[in-house]
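Every protein chain but one is kept in place in this view of the complex.
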Amino acid sequence: MSPSGQGRKVSLAESIGAHLLLVVAVAFALYPLLWVVSLAFSGAVEPTPRVLPVPLEPTLEHLRGVAFSTLEVPGEPDRWLFGLQLANSIVISLATALVGVVIAVPTAYALARFEFVGKEGGVRALLATQMFPAVASAIPLYIILDGLGLLGTRSGLVLCYATTAVPFAIFQLRGAFETIPRDLEEAAMVDGATRFEAFRKVVLPAARPAIAVTALFAFMSAYNEFVLAHTMLGREEMYTVPVVLQRYISEFSADWPKFAAGSLIVSIPVMILFYIAQRHLIAGLTAGGVKG
Amino acid sequence: MVAVTARTIVKRFGATEVLRGVDVHVPHGGFAVLVGPSGCGKSTLLRLLAGLEEVTSGEIRFGDRDVTRLAPRDRDIAMVFQSYALYPHLTVRDNLAFGLGLRKTDAATIASRVTEVSAMLGLDHLLDRLPRALSGGQRQRVAMGRAIVRRPQLFLFDEPLSNLDAALRAQVRVEIRKLHDQLGATSVYVTHDQVEAMTLADQIFVLNRGVVEQVGPPREVYEHPRTRFVAGFLGSPAMNFIDGVQVAAGGLALPGGQTLAVRDPAPFGAALQPGRTVSLGVRPHDFVVRPDAPDLVVDVELVELLGPELQIHARLGGALLTVCLDSQSGVARGDRLPLAVRALHLFDPATGLSLRA
Partner (left out) sequence: MFIPLIVGAATSLFAGRPGEGYYVGLANFVEILTARGGPLLATGSFWFVLLVTFLWTAVNVVLHLGIGLALGLVLSRPTLRLRALYRVLLILPWAVPSYVTALAWKGMFHQQYGAVTGLIYAINDWFGASIEPIAWFSRFATAFAANVATNVWLGFPFMMVVTLGALTAVPADVLEAAEVDGATRWQRLTRVTLPMIRPALAPAVTLGAIWTFNMFNVVFLVSGGDPDGSTDILVSEAYRWAFTREAQYGYAAAYAVLIFLLLLVTTRLPAWLARKGAGR
């Protein structure tokens, strides 16, 4: 025990220096966020360059404009476009998480527990797929989806996302399964469980937090993905939210306040989720990296 | 309750032969302790009895049932793990009930057994806690309870006390032996701690490098070790060995020129042939002070007071000896200490076998 072992030598100047550094860093970190927030609430028609991110003539008009955008189809009642697009994002992301976890759990468990021919090679190949940039795989994915007739569909996009979500999930879960002592399964088997029962009743519940976090990340990666959605989805009512936001400031119309308002609506929930999951992610990433 | 018999067990992991033809017999209701240094194969042997590993060759029988190829769950055994292996997501109650639940025992029986066992082990007030909210000693008790509640034919213990502190270890050791006597179940217990082995066992199996070096009741193994390895492994402080001792006409020629007379040569028979070289072993507690007619005289280099006794580090010629004497014996550094030897052991320097007939 060393009660304030470091504390006794910290001078005032040093402590001021530390806080100064942190305040500058925090300013750097927060400025763009505040800029978006202030833009979202600014009522001024023509954006003006300003230093302090404080909304001028505060208004909720942009938020409303984004949230209640509608799709006008002649002869039919208007449909709530933003709701549709948000639902697209959520459904696609949920499906990605589900597919990712269902495939990754048994694979990761096998990698963590059993020795088999080609295991090392398989792991390395899996790692290698992580180096194939998502954008670069957009090309073959585009061709494959075209071949399957799934181009421009939501299931097609889920398939694309699963190809990147699954390897990542396998790494996360392999690390998690490896931290569960073999003793636990052996105890269950001595207690009368079959191998599968030991997996289902002991390993899975013990790994539940890790599985939840993995699913959460698969969900968020799909929810936040832009390039593939931008490339693969053709019609407005199929769009996921990132595509919608980007189109607010495409080359033809730059509606920054609307973009900012939309960003707020979609980012805040994921930021909260992210904060919950972030600690677990780090452990998984570094552990997986060391072993791979 | 069942007798355990393992015959000519061989276990290989790849090219490494961990067990090289081991025989074990534990009678119905017996308490067998497998003891040895790390890597001797004792834990592997226990895992083979549990069915967690498969034998390379050999046969395991529980009573008249051949269990060699049975899965753990079909062997009707319970095991206490070194890490306790408590299911982290289940409460103490559910940990205790887990095995019974898997066997489709009805809820009323499970409840009454859990109550009975938790009363026996003093776990009543902890039943609704999760393992991570328990102290080390409490976790150990839950692990024991989980084994007892099943009423298995055979208990297996894999170093169950090694994660406890010294005081608790001594206390739980006593409890384990009491529980064994109360339940009357056959038990096999693995440890590297020779105190646990001595105090718990009906039969000690001393393992070394994949073979059983000696089997017997604790007293017999302690007083008549069959090999130099067993002699050195059991007993604390360890037995003193003096190598390269020549058998002379009047006794054993010790380093430094003294001669140790063998008072009772009968058990050694022909081994005490003059001119032969042997290894001499004397336990630290087998020395007594004898000023009038000493067997040998040693030079005291360091005296440690351990409370009831003195642990003396002394020199005899080139050899270093440890001698344990009563704390009142008033020995000091620099003394020339006259000693008699109450019991001695002789080993063949080549084979390490005891020369006692």
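Should a chain be cited, it is by its letter among A and B, assigned in written order, with residues numbered from 1 in that chain.
Please note the rule applied: contacts are C-beta pairs under 8 Å (C-beta built on N, C-alpha and C of every residue); 3 or more make two chains touch, one makes a residue touch a chain.
Note that the structure is a prediction, hence the values are computed from the model and not measured.
Quickly run down the residues of subunit A that touch the omitted chain.
2, 4-7, 10, 15, 18-19, 21-22, 25-26, 28-33, 35-36, 39, 46-51, 53, 125-126, 128-144, 146, 163, 166-167, 223-224, 226-227, 231, 242, 245-246, 249, 256, 259-260, 263, 266-267, 270-271, 274-275, 278, 282-283, 285-286, 288-290, 292
FYI, only the chains that are shown with their structure count from here on.
Between subunit A and subunit B, what is the gap in Å from one C-alpha centre to the other?
55
Give the list of subunit A residues in touch with subunit B in this complex.
181, 183-184, 186-194, 197, 201-202, 205-206, 208
Quick check: in the complex, which residue numbers of subunit B touch subunit A?
Within the complex, subunit B contacts subunit A at residues 50-52, 71-73, 77-79, 81-83, 85, 87-90, 98-99, 102-103, 146, 150, 156.
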